[in-house]
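In this view, the complex is presented without one of its protein chains, the others remaining in place.
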Amino acid sequence: MRRPIAISLAFLAAVPLLAGVAGLPVHGDPSAPVHTHVSARYIEHGVEEAGASNLVTGVLLNYRGLDAAGEVTVIFTALIAVLAVLTVASTRDADASNHDGRVRRSDADRRHPDHPVSPIVHFVVRLIAPFTALYAAYVILHGHVTPGGGFQGGAILGGLFIALTMVLGKERTRPLVRPVLAPWMQGAAVLTFAAVGAVGALLTGVYLGFPVDPSLRIVRDLMLIALEVGIALGGAAVLAMIFLQMEAS
Amino acid sequence: MLTALWHNIDYVASVVLFCIGLYVVIAKNNLIKKFLGLNIMETAVFAFIIALGVIEDGQPPIMTGDAHGPFASPLPQTLVLTGIVVAVSTTALALTLIIRVYRRFGTIEADELRELE
Amino acid sequence: MIGVGDIRFATIVVLAAAGAAFFLLGTVGLLRLPDFFSRVHAATKCDTVGAGLLLTALIVLNGAEPSTAKIIVLAGLVLLSSPTTGHALARAAHRTGLVPWHAEEE
Partner (left out) sequence: MSLTFDIFLLLYLIAAALVVARAKDLLAASIVFSSYGLALCLLWQYRGAPDVAMTEAAVGAGITTVLFLVAIGRTTRREK
């Protein structure tokens, strides 16, 4: 009963979208507005002005730095919300948790006591882990020259942490991050943006402004790299923490 | 009109994906399934925005020594980069809420939840 | 006259075609085999060999370039990770109590 309505609604939505799409400039047309306005300037002057031969990184961190600052704030807020939803008021769930007769099994029951994880998987993950970390570092630090950057490297680092947690167990991976450091790492992206923004305000008078003077080029490059590393550390820590919280819930 | 659609086949594919996602969101009862549908809609929009920035015989917008144009527009790529990361945050939050709903009510089917009111 | 270029080209074609054939076999096995274990077997074996052959073809195609080193690393990674995934899948299925399929005895 619901399905025909949904199908007809989907088709109904398709009609105006297709009509609009048919009126767009042809796919790949060099004279389309997207290529003639601000993009042309980015492509022409982006490398000298933003200091990154990878224009995507340059546009993301330099021209549209405030955009990226808002974005890392969104990830951080998501982490806070996840923590709030999963830890606060969990006592209220206690009586409701097995009202349908389902008893939640703990982690210890789910695993075979004598074979925690296959030794082959254990070996291969431990073998690959350092190379993955090296690759993530390359992606982060080369983000302004080759494809990649803070977000990608952070996601790879976070994925590596998740894989290690699955294979080695929480007890082995939790100590990788000292409890004192953990909050700072989760906030690393936001804090780096604040710090670099303040440095930019000191140098240029504008928050998150990047110096364009040729003599300050090294400062600008350092600011870019600091932002990349901050985003990567923050992103990895936030993703890992979200995973740990969902897994432990 | 049809030839215009044929030349813009990337855009048409995005529209089709968007509508499939819309169908899943409307028709399915399971909250996780609804969220898979919403993710499909998101990626369809991303594919559309990327397709807007494509240029004929374009190179990636990375200015190394011997690279020569035409370059794809970097602006849509930046926007999508931001979008993907925000999308994963919203997905994480939504799944967390779904886990909480399941722990509280023992079901994640939308109509059963509505009856519990 | 058959030059070095022709031999190289033929090697590339043979390697790539063999790789594609292994992928095809793996897909057929995935669709046609009766139970989970044999399907995982077909998929991982054929994908490992298929991807390995295709990457070897790419190495020959690329020649002695710096980027060839990346492809070699990639091939090593595929050779390591693909069998491990297959092993982990089959092990998980076995531990949850999935019984392998046997042909019925008359």
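The first chain written gets the first letter, and so on, giving A, B and C; residue counts start at 1 in each chain.
The working rule: contacts are C-beta pairs under 8 Å (C-beta built on N, C-alpha and C of every residue); 3 or more make two chains touch, one makes a residue touch a chain.
Being a predicted model, the structure only gives us computed values, none of them experimental.
Contacts of the undrawn chain with the visible chains, over the full complex, involve A, B.
Within the set A:56, A:164, A:208 or A:241, the residue that contacts the chain not displayed is A:56.
With the whole complex as reference, residues 9-10, 13, 16-17, 20-21, 23-24, 28-30, 32-33, 35-37, 39-40, 43, 46-47, 50-51, 53-55, 57-62, 71-72, 77, 80-81, 84-85, 87-88, 91-92, 95, 98-99, 102, 108-109 of subunit B touch the missing chain. Even with one chain removed from view, subunit A keeps its contact list with that chain: residues 54, 56-57, 139, 147-149, 151-152, 155-156, 158-159, 162, 239, 242-243, 246-247, 249.
In this section, only the chains that are shown with their structure count from here on.
If touching chains are joined by edges, the resulting network of the protein chains shown is an open path.
A straight line joining the Cα centres of subunit A and subunit B is 16 Å long. Contacts with at least two other chains are made by no residue of subunit C.
The multi-chain contact residues of subunit B, meaning those touching 2 or more other chains, do not exist; every residue touches at most one other chain. For subunit A in complex with subunit B, the touching residues are 2-3, 5-7, 9-11, 13-14, 17-18, 21-24, 26-30, 32, 34-35, 38-39, 42-43, 46-47, 53-56, 58-60, 64, 67-68, 71, 74-75, 77-78, 81-82, 85-86, 92-93, 96-97, 99-100, 102, 145-147, 151, 235, 239, 242, 245-246, 249. On subunit C, the positions that touch subunit A within their shared complex are 77, 80-81, 84, 87-88, 91, 95. Chain contact summary for the complex, subunit B toward subunit A: residues 1, 4-5, 7-12, 15-16, 18-20, 22-23, 26-27, 51-56, 58, 60-64, 69-71, 73-78, 81-82, 84-86, 88-90, 92-93, 95-97, 99-100, 103-106.
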